[in-house]
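A single protein chain has been removed from this complex, and every other one stays in its place.
Entry: subunit A
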Amino acid sequence: MWHLVGSMPQTCPGPSSHLSLLSPAGRQDYDLLVIGGGSGGLACAKEAAQLGKKVAVVDYVEPSPRGTRWGLGGTCVNVGCIPKKLMHQAALLGGMIQDAPHYGWAVQPVLHDWRTMAEAVQNYVKSLNWGHRVQLQDRKVKYFNIKASFVNEHTVCGVAKDGKETLLSAEHIVIATGGRPKYPTHIEGALEYGITSDDIFWLKESPGKTLVVGASYVALECAGFLTGLGLDTTVMIRSIPLRGFDQQMSSLVTEYMASRGTRFLRGCTPSRVRRLPDGQLQVTWEDLTSGKEDTGTFNTVLWAVGRIPETRSLNLEKAGVNTNPNSQKILVDAQETTSVPHIYAIGDVAEGRPELTPTAIMAGKLLAQRLCGRSSDVMDYDNVPTTVFTPLEYGCVGLSEEEAVARHGEEHVEVYHAYYKPLEFTVAERDASQCYIKMVCLRKPPQLVLGLHFLGPNAGEVTQGFALGIKCGASYAQVMRTVGIHPTCAEEVAKLRISKRSGLDPTVTGC
C-alpha cells in the first residue's frame, strides 16, 4: 500500500457538497498531476519529478468488453508495440525455420504453440509493468490506481476498483489517457462475439481461424503475425489499406502478405456475426461492388476498425477543456495546451497528433521541461519516422508520393526508386518481388529529400538513421555520396539511381 504513504488524500465531494470550497486559487496537493500511465504520461511525470516537482500519476485500465485487463504502462507496453513486435518476431522466426534447411540446418517442418509464446510475451510485459512502478517510486512520483474525472479545473476525483474515492488537486494537469479500439456496435454480434487488439495479445489459447476486419496498420500487423504463426487468416477491407500512408507502398505490403498466405476480402463490409451451436462464429458480409451477401465461419473475429480517444469519462466540461466533437479528441496548441491554460494533453488523446509512442514520450518530456522552466523547445511533429511491422516491414519518414505531389506539383517532384533483393533471400530462395525503396525528392537541385519509403527486412532499423538525414536537410546528392555498407539492404538507399520519370527498369541486379 505504498501509495498511501504521506498525507491522506481527501475523498470526493458528494453531489451536495460545495465545490467552491475547493478553491482553484488555493494551495494544491501537487505541482503536476498526470492522468494516464502510458508512454507520454509516464515520461512527462518522470521528467518533471526529476526536475524537482511534486508529481502524481493516476492510471486505471477499464477492462475490455471481453474482460481483458493489464498493468501500468499504457497501450504500447500492454496491448501495442511491445507484444505486437514480439509476436511479429515469433512469426519471423517461423520464416527463419523455413529458411534454415537452405543454409544447412537439418530441421523438419515444425508447429507453433500459441500458449508458450503468449505466456513468454505476457511475462515480459508484466516485468515491464513492474519496471514502470519501480521507476515511479525511484523518482518519488506518487501513483494512484484510480479512474479519474474532473471536478473543477484544478481538481480531479478518482475512483478505485473497490469504489473508494480520492480527491486530488494540482497546479498543472496533463491529460494523457490515450485511446482504445473501436467496436462497430451497429453490426449485430460485434460486441458480443468479437475481440480487439486489447485482447489478442492476452489470449491464453490460439485464436484459430481468424477474420480481421479493418485496413489500419493494426489490422495488417495482426493478420501478418497470425498468418506467420500458421493460422488461417483473412483480412476484410472496405476500401483501401493503410490510409494516409503512401499507396504504392501499401499495395506492395498487402501483395506480399497475400503471397505468404493471408487471404484478403476487398470491398467488403460485415453485416452480422452469429455464434453457431459448435461455438464457431458465422460472419455475414456484403460485397460492396456486387451487392451480394456471403458468409464464412471463423474461430475468432478481430475488429481493427480504428481507435477512439479516452475522453468520455473525464468530465472535461467541468474543467472547461474543449474537444473536437467529431473525433472526441482534445484540442491543443503547439505548446500542448488545451482551452484551459494550465491543462495540457499529449499523445493519442490530443487532436492532430501522430498516434505513436516515441512522439508522446518526447512531447511529454519537452512539456515537463517547459513547465519547469528548463527549456522553451516545443515538439516538432514534422518528419516523424515510423515503421509498420507487417511480414515485410515498411518504414517511412516524411511525405508520401501523393502528399509530395499534392504540395509541390508533379512537375516539381522527382522520385528515385529500386526493387532489390536482400542477400539473405537468395540462398533461402525467397521471393523478393515486393522489396522496394523509393525516395521522394524535390526536382530542383539540390533535390531536397521530402520522403523515404523502405519495404524490406529490418525496415525500422534502416529508416531510423535516414530520418536523421532528412532532419538535417539531406539532399539526394548527399545521400548518393554516402558510401554503402556492404552487404546490407540499407545500402540500396544510397544507390537509388533510377528516377520514376525516366521510365527505366528499377530492378537492382548484381552486387
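Here is the rule we use: a contact is a pair of C-beta atoms (placed from the backbone, for glycine too) under 8 Å apart; a residue touches a chain by one contact, two chains touch by 3 or more; residues count from 1.
Quick note on the criterion: contacts and distances are computed from a predicted model.
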| item | value |
| --- | --- |
| Undisplayed chain, where the name is taken from the UniProt record, one of "Thioredoxin reductase 3", "26S proteasome non-ATPase regulatory subunit 2 homolog", "NOC4L protein" or "Pyruvate dehydrogenase E1 component subunit alpha" | "Thioredoxin reductase 3" |
| Contacting the left-out chain in the complete assembly, out of A:116, A:239, A:324 or A:433 | A:116 |
| Identified contact with the non-displayed chain, of A:77, A:319 or A:371 | A:77 |
| Interface with the undisplayed chain - residues on subunit A | 73, 76-77, 81-82, 85-86, 89-90, 93-94, 96-97, 99-108, 110-118, 120-121, 124, 127-128, 131-132, 134-135, 229, 356-359, 362, 380, 384-387, 395, 423-424, 426-427, 458, 460-469, 471-474, 478-479, 481-491, 493-494, 509-511 |
